[in-house]
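Some chains have been omitted; the remaining ones sit where they do in the full complex.
Chains here go by letter, A and B, matching the order in which they are written, and residues are numbered from 1 within each.
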Amino acid sequence: MSLAQLELDLEVFSGPFDLLLTLVLREEVDLLEVELADVVVAYLDHLEARGELDLEAVTEFLVLIAALLELKSRLMLPREDEELVDLEPQEAAEELLQRMLEAQRYRGAACHLHERLAAEEGVRYRSAPLPPELRRGDAPEVPAGAYHPARLSRSLGGLLRLPPRLDLRHLAVPRVSVAERLSHLRALLRRGGASFDEAVRGADRVTVAVTLFALLELHKQGEATWEQEGPFGDIAIMPVAAAPPPRAVAS
Amino acid sequence: MSGVDELERVLEALLFLSPDPVAVPELAEAAEVEVGEVEAALAALEERCAPGARGLVVRRVAGGVTLATDPVAEPAARRLLARPRTTPLTPAQAETLAIVAYLQPVSRPEITRIRGVSAESASTTLLERGLVEEAGRSQFGAVLLRTTPLFLRLFGLESLESLPDVGAWDPSPEDEAQLRDRLLRAGEARAGLGADSAMPAPDG
């Protein structure tokens, strides 16, 4: 299904998806007011009604909805973890802008090619073998030594070269392991327990997540248990069969 | 070779036989005449094959001259040859082809970066259909792609230079400025919000 056919009926907008995109980019519709989840649901309904899955179209939808989500999250999220954002907001916006402009440029070019091909509809070229008397490439006519053998060794030599290793320094490599966080938690447990906030004080998001894995592991092993008084409250971690420590003040 | 008439006949025969478009100098060499004479004879042939005059038309594509059928015969050709002419391109294929056409030689990872989504299946199809081909390797060993003469022929292009400037599809400066403003404001709004402020309900 072409995305252009996806008709939406949302609170703030009703019409084709393509138009919604255009209006959002022109700021005629406030993205913050668009329930993207409803767009997804509408799309899923369409897919179901159609009963077949066009992977190209689905991919296109995923890309567009992801771009909208990225844009919307930029609009609504207070602030991301400093460590995960190495671009200044302005740089990030500029990069996003350049990417959107570039993609738009080639989408335009793609439409042009579509039209060109359609305009050529009905023009056919002949494809027929040459009459026998004109067929070329008969062995006796081919000159010996037309190609240089060095071309072969050069090609093979080129294939032997290992490509240079990719420079991955710009990627954040997780340096924290479950084993390391396990021993950290066990040290805290030996002192009678701790709150989760204490266990991850000053840590980055990845470390927080790995610490949670370690905690689950300790629970599975029967070494630790925990208590959380309410949603989003701090988690008190304690050794199994030990009394909970005084609850830490939630930050 | 005596007289333009005979040259015109010879050229028509050469174009009929040749499986690919033939460059004018090649025609001149084969007919043993000057390039200027070939051009004059081609002009006469083009006139006699003007749209509506015959079943064939003269086309200048892929850096050469070739004969093709007039679209008037398309329905009958479809019935006789029992095969459709060309399958239309999917949007993904058209986008990939556009990127190759304008940026060639270009590698698949580069295409992926521009599209923001994998170009694997689209470029494989384009390779299979003979619209693009390999053109050596990048310094990192990734295969580079370029368009083929068949691409030029199927799209009725004389050369890659006949493609319009890709800048033609840039958004207007106003649209771009608006988009930039918008993104910058979003960035500022985010930077201005403290960590303690409540998070809006995640309705996204």
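Rule of thumb we're sticking to: a residue touches a chain if its C-beta (ideal position, glycine included) is under 8 Å from a C-beta of that chain, and two chains touch if they have at least 3 such contacts.
This structure is a prediction, so every number in the text was calculated from the model and none was measured.
A.B. asks: Which formula, in the displayed labels, matches the entire complex?
C.D. replies: Formula for all protein chains in this file: A x1, B x2.
Rule of thumb we're sticking to: only the chains that are shown with their structure count from here on.
A.B. asks: Averaging only over C-alpha atoms, locate the centres of subunit A and subunit B and give their separation in whole Å.
C.D. replies: 30
A.B. asks: So in the complex, the part of subunit B that touches subunit A is made up of which residues?
C.D. replies: Interface residues on subunit B, with respect to subunit A: 16-17, 19, 57, 59, 66-74, 77, 85-86, 88-92, 94-95, 97-99, 101-102, 114-118, 121-122, 137, 139-141, 153-157, 163-164, 166-171, 175-176, 178-180, 182-184, 186-191, 193-195, 197, 199-200, 203-204.
A.B. asks: Given the complex with subunit B, which residues does subunit A contribute to the contact?
C.D. replies: These residues of subunit A touch subunit B: 2, 25-27, 32, 35-37, 55-57, 59-60, 62-63, 67, 69, 71-79, 88-90, 92-94, 96-97, 99-114, 116-128, 130-131, 134, 158, 161, 163-164, 166.
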